[in-house]
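Missing here: one protein chain of the complex. Every other protein chain is in place.
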Amino acid sequence: MKRNNGNIDRRFDRLRPWAFRAAFLLPALLVYAVILLIPIVDSMRLSLYSGSGLVPTNFVGLANYIKIFTEESFSTHVWGAFRNNVVFFLIVTLIQNVLGFFLALAVTRAVKGAAFFRKVSFLPTTLSVLVVGFLFRQMLNPIWGLLGNYPWLGNEATALPALAVAVSWQFIGESILLYAVGIDGIPSEHLEAARIDGATWFQETRHIVLPALMPIVGMVTLLIFVGDFTQFDIVYSMTTTMANPRYTTDLFGSLFYRAAFSTPVRGGWGMGMGAAVSTIMVFVVSLGVGIWYYAFKGSRKGEV
Amino acid sequence: MKRFLKAQAMRVIALSFVAVVMAVGFASCAKKAPPVKTVTLNLTSWRTEDIERMNRVNALFTASHPNIIINFQPVNDTEYDANMRAGLETDTGADIVWLRSYDTGRTAYDGGWLYDLTKVIPDLDKFSPAAVKAWTAADGVTYGVPSVGVTHGVYYQKAIFEKYGLKEPATWDEFLAVCETLKKGGENVFAQGALDDWTLYEVVFSGLGANFYGGEAARQDLMAGKAKLTDPNFVAAFKAVDSLQKYLPKGYEGLDYVSMQQMFGSGQAAMFMGGSWEIGVFEDLGSDSSKIGWFAPPVAKAGDKLQYCFHVDAGVGLNKKSKNLDAAIEYIKWVAGAEYAQAIMNELPGFFLYNPVKVTLSNPLAQKMFDAAATADNTVRTVWEKLSAQSPSGNSLMGVALPGMMVDKYTPEQAAAYVQDQLASWYPPFKK
Partner (left out) sequence: MRVKYRIQESFYYLLMAAYLLIIAYPLYLMVATSLKPNAEVFTNPFGPPNTLFLDNYTNMISRSNYGTYFANSLIVVSVSIFAIVVLSSLAAYVLAKHRFRGSAALYAFFVAGLIIPIKLGTISILKLMIGWGINDGLASVILVSVATGIPFGVFILTDFIRLIPEELSSAARIDGCGETAIFGRIIAPLLLPAIAAVAVVNFIPVWNDFWFPLVLLKSDAVKTVPLATALLFGQYQTNYGYVFAVLTMASVPVVIMYLLFSKWFIKGMTEGSIKG
């Protein structure tokens, strides 16, 4: 462990590398571990407790989980949020990836205005999700909104997709940016060779562009997944934490907030149950990441 | 490269400098330095709409107590209760807190954060006992001064009623006839939506439906477990609400509370089933008492006594750990007195004080609403007391059942059963 790093031999030379390494590493490590990692594990521990107030103190073991999965008034919300989150994620991924891909193709092919387009297309991403949600809520108002007097946010079939459209609208720019970088990175010889061989646009895209983009598609999908399964702001701003209409826009993020931080009148479950919800979210996100790893393992270049 | 980076760095520094100067400038404009030896009391409630009006009311207190300033910082209605309790629990709470009635407010007392007001407010025994009970714990300690109550009824645009020669309906049948006439004339009958979870329950069911389920007597029976929501009288109330569905505006499924208010306040709908607290909102939107009228919830049959939902809305409590306890006690004594009562009646028409003093109501709508209570059996919102103490709360269940019924997801019977069955999962008197 003690290594001489080449300096003139001083007694504390042997300790110096470790002292210095610790000094440089510890601040970041401490903040990261204490504020990001440990609380997640601690919340899982807290889910085994129950009680009113901000910190539950009665140990109840797995009672919270049993309650969540066996009592109808709780399980409907958890399964509802799960189902909604999956649908939400699928819609967002579809719109963001598909539209983003075509727009990235467009911007890398276009000569005029490409730089301007790239810069501006990212603008909505810089806004707060809250602002976008409030904006879309006003636009979808059945009396004074943009899209006629159809109750977009009131109809159970269109409310959740409306949220998904709002989030996609905001983040397509991110996909465009990343995919465009990926397409730019394709060596031009490949594309020229394909053109000389008489490949159609379709073939060119399918056999050269898409495979090259797979790692980025994978990364974008992962980011969208983790972001969507903890998304809260859009629900708060578009349909409130009560996830109107009748919890059909409830995502895990809004369920967690409502369960942990609201009073029973507004659908709160208490901190212990709230911690159980966040623990369930940990498992769902881990499961998703696991599935992602399995699906995209083959096309990832190298290792992290 | 280095020069370029330097240029970027200079840009950042310049920008930050400008921003900081701006921010400091704004910040110093926003706060005025108070004179020496003043005490600032933090007051919080859920009425974010009333900041300016409350500031005018509280200025009267400062006029008579020059070294006490009241800093009114309300929180959004939906977050208020959790926010208030978290603040009290972590010693970051306000000095004076508005409390909802019954269980919701009592949790703040159960946590040990509220001051016992029984000894501090001398006139507490002159307040109406029913009101005091709403802020008294089982051990007899009163932790909140009953402050304001609100009533529920139907507002209407006078011009539209005149156009069709309509009179204020007294019975439900008359009410439906009015709705039919308006609908045939192509008007928006009600500015009412089904998007927000609480409006159909708190106003339409508790307000208008009370005449069908039998008001306070029925509510007491329900709480005692002697009645169920699936009993004929309660189902009749659900049915009455349901019968209004065909008079809701196009797109009502997506109409939220604020849009409802805007729609009526700007004259685009004939009627608005709402609470007494809306008077100020409609005034701000251009519909003052010369343009709109109000009638009490129509009774089920001619000759019935009005079952009037006069809900105990807010009490005022004192943070035990306030750092300015003496000043806070002064303020809360003033809140229980005559000057406060009159000031609130003037500034916030539609908020009726429980203070045992004589006040004059300047707003004719408010006067009408208040007068209706004299010849009625008064009650409060149906599942507010005891039935909303735990999850799933009566409130949140009603918030699913009633909107669901209005979009034909549930029949009235199913809606009633939905609430009853879920309450039975935890409410002891229902568990038989």
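Order of writing sets the chain letters: A and B. Residues in each chain are counted from 1.
Criterion: contacts are C-beta pairs under 8 Å (C-beta built on N, C-alpha and C of every residue); 3 or more make two chains touch, one makes a residue touch a chain.
Every value quoted in this text rests on a predicted model; they were computed, and no experiment measured them.
The chain that is not drawn here is touched, among residues A:G113, A:G148 or A:P211, by A:G113. Checked against the full complex, the candidates B:A177, B:V258 or B:A302 give a single residue touching the omitted chain, namely B:V258.
The chain omitted from view is touched by exactly one of B:L285, B:L325 or B:A424, namely B:L285. Taking the complete complex into account, residues 5-8, 16-17, 20-21, 24-25, 27-29, 31-32, 34-43, 46, 54-55, 99, 102-103, 105-107, 109-110, 112-113, 117-131, 134-136, 138-139, 144, 146, 169, 172-174, 177-178, 181-182, 185, 201, 215-216, 219, 222-223, 226, 229-230, 232-233, 236-237, 253, 256-257, 260-261, 271, 274-275, 278, 281-282, 285, 289, 304 of chain A touch the chain not shown. Taking the whole complex into account, chain B touches the unshown chain at residues 5, 8-9, 11-12, 15-16, 19-20, 22-31, 42, 48-49, 51-52, 73-77, 83, 86-87, 90, 92-93, 258, 261-262, 265-266, 281, 284-286.
Methods note: only the chains that are shown with their structure count from here on.
If you average the CA atoms of chain A and of chain B, the two centres end up 37 Å from each other. Touching chain A in their complex are the following residues of chain B: 78-79, 81-82, 85-86, 89-90, 104, 107, 110-111, 193-197, 249-256, 259, 262-263, 268, 388-393, 395-396, 399-400, 403-404, 407, 409, 422, 425.
Within the complex formed with chain B, the chain A residues making contact are 52-54, 71-74, 140-144, 149-156, 240-242, 244-247, 261-270, 273.
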